[in-house]
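All protein chains but one are shown at their positions in the complex.
Moving on, here comes chain A:
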Amino acid sequence: MSLLRTENVIMQFGGVIAVNDLNIDIKKGELAALIGPNGAGKTTAFNVITGVYTPTSGKVLFSPTDSAGVASEIDISGKRPDKITGLGIARTFQNIRLFSDLSVLENVLIATHLNINYSFLSAMLRMPKARKGEREAKEKCEFLLERMGLIDLKNEKASSLPYGQQRHLEIARALATNPQLLLLDEPAAGMNPQETDELTDLIFKLKTDFDLTIFMIEHHMDLVMEISDHIYVLDFGCTIAKGNPNEIQNDPKVIEAYLGVDEDVED
């Protein structure tokens, strides 16, 4: 069954239509990718899904599984970003947005804030409930840092980490919100081939270990073709192709969007 669907989503800024009639359907447990040339509206699509923008028209439908194991479809278009994160969609950012002045551990701990069950009064008086909550959150975050290979750096400032590790930290932080759907915005941007390979493995492992559905924007075609089950191609806001990696690679429209039209052939 589908975890995330968009129905005819249009996002318009004044006269510019950044996303035009977007229809995606991501099944539970799938790894989907969103590709397209620069300025195609990929990040805008992510921003619409995560609530940063309210779509001009259309619906974003999310079907999270609750604690009882029942999935129900909710229209999340126009909800606040923190509410959407609370429902189970976490994201990373294209241009890394860590809390740069805070420690690595604190960065991840912040993402557990939406699951706390004690009040600020209880925190100010350090009631047993608050202490227990703090301890549990810390254990969980240390586990995640261990998983991402950042545990030794937990007391470093986030801004002092090298670029690749900052990207890992962003993923760890997103995982700390207990997501069902993880949106990765160019996770391999600025990485060399070896790092990209490692990232490919990591994404694959995280998906099975945390029972995630992943939707990612990526420009590294090797990575995309290797791990995606489903690919959507955007160009100038329009979905020009969708299908499995094989279909996409041979789609003439995709080749045209990436390489341009051969004028001789057209004549």
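One rule holds in what follows: a residue touches a chain if its C-beta (ideal position, glycine included) is under 8 Å from a C-beta of that chain, and two chains touch if they have at least 3 such contacts; residues count from 1.
We take it that contacts and distances are computed from a predicted model.
**Student:** Could you check which of "NADH-quinone oxidoreductase subunit J", "Ferrous iron transport protein B", "Branched-chain amino acid ABC transporter permease" or "Tryptophan synthase alpha chain" matches the UniProt name for the chain that's left out?
**Tutor:** Matching the unshown chain against "NADH-quinone oxidoreductase subunit J", "Ferrous iron transport protein B", "Branched-chain amino acid ABC transporter permease" or "Tryptophan synthase alpha chain" yields "Branched-chain amino acid ABC transporter permease".
**Student:** Using the touch definition up top, pick the residue from A:M11, A:I24, A:I76 or A:L98 that touches the left-out chain.
**Tutor:** In the full complex, the listed residue that touches the missing chain is A:L98.
**Student:** Where the complex has a chain not shown, which of A:M1, A:V70, A:M124 or A:L259 is the residue touching it?
**Tutor:** Of the listed residues, the one touching the omitted chain is A:M124.
**Student:** From the list A:A111, A:I171 or A:I248, which touches the chain that is not on show?
**Tutor:** The missing chain is touched by A:A111.
**Student:** Quick one: say which of A:D82, A:D152 or A:D222 touches the chain that got left out.
**Tutor:** A:D82
**Student:** What is the set of chain A residues that contact the non-displayed chain in the whole complex?
**Tutor:** Residues 50, 52, 80-82, 85-86, 90-91, 93, 97-102, 106, 109-114, 116, 120, 123-126, 130, 133-134, 137, 173-174, 176-177 of chain A touch the chain absent from view.
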